[in-house]
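Below: one structure in structure tokens.
Removed from the display is one protein chain of the complex; every other protein chain stays in position.
For reference, chains read A and B in written order, and residue numbers begin at 1 within each chain.
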Amino acid sequence: MLPSTLNYAAPTTLGAAVDLLASHPDAVFTAGSYRLLIDLKMQRIDAGTLVDLRKLTELYGIASVEEGAAYGVEIGAMTALSTLANDVRLLAHYGALAEAASATGDAQIRNMAALGGTLAYDASAGDVAAALLALDAVIHTHHSKGQRSLDAADFFTSDGKTALRHDEIITMVALPSTSASSIYEKFTHPATLEAIIGVAAAVTLDDAGRVAACRLGVCGSVAQAKRLSAAEAALLGGALDEAAIAGAAASAADGVEWLPSLQASAEYRAHRLGVMTARALRRLVKAQG
Amino acid sequence: MRVTFTVNHQSHTLDLEPRVLLVDVLRDHLHLTGVKIGCDTGQCGACVVLMDGVSVKSCALLGVQADGSSITTIEGVSEKGTMNPLQTAFQAAHAVQCGFCTPGMIMSLTDLLARSAQPSEAEIRAWLAGNLCRCTGYENVVRAVNAALQVAGSPAHLVTETPLRKFYDSHLRAMLAGDVDALVDAHYSADAVLTTFEGVISGRDALKTYFRDYLSVHTDLVIAATERFVEFGDSIYTETVVRSARGVTHAYNAFVVQDGRVTHQFAGVK
Partner (left out) sequence: MANKVFGKPIKRKEDPAFIQGAAPFVADIHLPGMAHMEILRSPHAHARIRSIDTSEAAKMPGVLKVITGHDLVGRMKPLPCVWIPGGVESHFPLHPQDIPGAGMPLQTDHVRFIGDGVAAVVAETRYQAMDALRAIRVDYEVLPAVTTPEAALAENAPQLHDSVPGNLNAYWTCGDSASTDAAIADAEVVVELDLLNQRTINSPIEPRGALATFDPVTDEFVLYASTQSPHNHRLILCYYVLNISLNKLRIIAPNVGGSFGTKGYVYPDMPLVLFMARELKRPIKWQDSRQGYMRSTVQGRDHKQRAVLAGTRDGKITALRCTSHANLGAYPSTIGPGVATAMMGRSITGPYAIPAAFCEVYAAFTNTVPLGAQRGSGRSEATFMTERLVDLFAAEIGMDPAEVRRRNFVQPGDMPYDNGLGWLYDSGDYPELLERALRQAGYADLPALKEEAKARGRRLGVGLASFVAVSGVGPSPRMAKEGMLGGTWEAASIRCEPTGDVVATIGSKPHGQSHDTVFAQIISERLGVAVDRISIRHSDTMGTPFGQGSYGSRSFSMAGPALYLTCDKILQKACLAAAHKLNASPDEMVFENGRFYVDGQMDRGITLLETTLALWYAWDIPDGVEPCLEATTFWDAPDFNYPSGAQIALVEVDPETGEVELKRFIAVSDVGVIGNPMVMEGQLHGGIVHGLGQALFEQAIYDDDGNLISDTLERYALPKAAGLPHFELDFVTSPTPHNPLGAKGAGEIGTVGATAAVGNALCDALREYGVRHIDMPFTPEKVWRAIHPHGG
């Protein structure tokens, strides 16, 4: 049950939104985050003011951005996950993000949750976290002293939260142009539909079929969404064959710290992460024809 | 806080405490008890309604968050005392036992059917991840959806059956399918004129260019709700809530239809 003291504001300008956060130490912003509202209802967290970004119309939409001969995308932070799941550009070039958005929660959650809200509140638990790590995303924010941009790798902190400051609002997520194929695999929690484990893999092969670039991201019931650097190192420069895949799988869980979970032990999850990594890579191989 | 929103085409202005949930506003303030509360944490889906055309969980939204939006509840998907094709299919397929999850199911499925003309069985079942049922085992719910798919629904969520409404549905279907040639050739006369705030567009070629441009910007297009649909003589006046990757807009259109094709269209957008 929400407290009677809860305040709500739906500012119509970004500046007003930032000001509200800056001037209210107990304010949080909501960008359709369903999880945030449930946690408030169940009194797991406290907030004095809810700053709703839904009226910031400039934060909606996906724009293609020219980068020389290629295109990247800029995704407005208020764009709903359901929109991401169906966007043809994302489906074609940023499969991991389209799949992660599509795999998030249920249909209603995807309609309600905006990318910025999921990033800020679900943080390392959100499916999109792994995808943004694998796609080298840059997260753009506005705060009371100006703006900044954060690499995805620096965005998720080791306490399961984010590097966002209290008065900082995500405005846009930029994905650089890429020739990588990318996908997302999920071990779904049977009750919450969240990711117990989510793995995103983005791989670029050179003309000789060797792994020229490889980014693997993990999210879910982890202390921190991060890159699986040991597994990446095992793949870089070699052919994407069964031996390489097995090597990546064996080291996939290195450095991954698991949160306590009723559903699965840390040992099992480490094992499962290896299996999922292998299957993600095999699916990529198959997709490349 | 004072907020204004429409529910089932009726406008309401309410003074709400920020903490009151949308589901409680609908049930207790507006006495629309078709929407149900089944859990506290957003899994069961008994509270699903349409907000600006897409299904949402009203237990995970504040009433004040509905300001300016258009909401449809189970009471609004058909004229009182009648059932639309999805509802009829539910009865025919015995998809209802205790009935508690049914309104939420129907609202959720209404969203699915508005987006996808031919969802596979796997897609239907995946779509229902946010709707729990303890009675039916979902078997007959899936059967009901398959049966409903055989009967075309209105993409504008309209219930009344008239020639002009059918024309309008056909126009929308072509637009939603992105088939600009079919849209213009089949629905506009050779010298049709479209007047917007930005200027006048005349002739089929120019119309096609206009619609192509519109659709390239407004991807992921959904007709969220039809607030007004008025027929007078050969004309239609519509007020529609439209949702796309660009967000939500309110569209005002008047069509003059002769011999089954639009001769004049007046379009405004807010």
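To be clear about the criterion, a residue touches a chain if its C-beta (ideal position, glycine included) is under 8 Å from a C-beta of that chain, and two chains touch if they have at least 3 such contacts.
Fair warning: this is a prediction, and the values are worked out from it, not measured in the lab.
Participant: Thinking of the whole complex, not just what is shown, which of B:22, B:113 or B:133 touches the missing chain?
Facilitator: Result: among the candidates, B:133 touches the missing chain.
Participant: List every residue of subunit B that touches the chain not included in the displayed model.
Facilitator: On the subunit B side, contact with the omitted chain comes from 17, 19-20, 24, 27-28, 31-41, 43-44, 46, 73-75, 78, 80-81, 83, 87, 90-92, 94, 96-103, 106, 122, 124-126, 128-129, 131-142.
Participant: Would you write out the residues of subunit A that touch the absent chain, in ascending order?
Facilitator: Within subunit A, the residues that touch the unshown chain are 1, 3-4, 42, 187, 189-192, 262-265, 267-268, 270-272, 274-275.
Heads up, the rule we're going with is that only the chains that are shown with their structure count from here on.
Participant: Can you compute the centre-to-centre distance for subunit A and subunit B, using the mean CA position of each chain? Integer Å is fine.
Facilitator: 30
Participant: Looking at the complex, which residues from subunit A come into contact with subunit B?
Facilitator: 2-4, 6-8, 10, 34, 37-38, 41-42, 50, 52, 54-55, 57, 60-62, 78-80, 82-83, 86-88, 105-109, 111-112, 191-193
Participant: Given the complex with subunit A, which residues does subunit B contribute to the contact?
Facilitator: These residues of subunit B touch subunit A: 1, 17-19, 21, 40-43, 45, 48, 54-57, 60-62, 64-65, 67-68, 108, 111-112, 127, 129-131, 219-220, 245-247.
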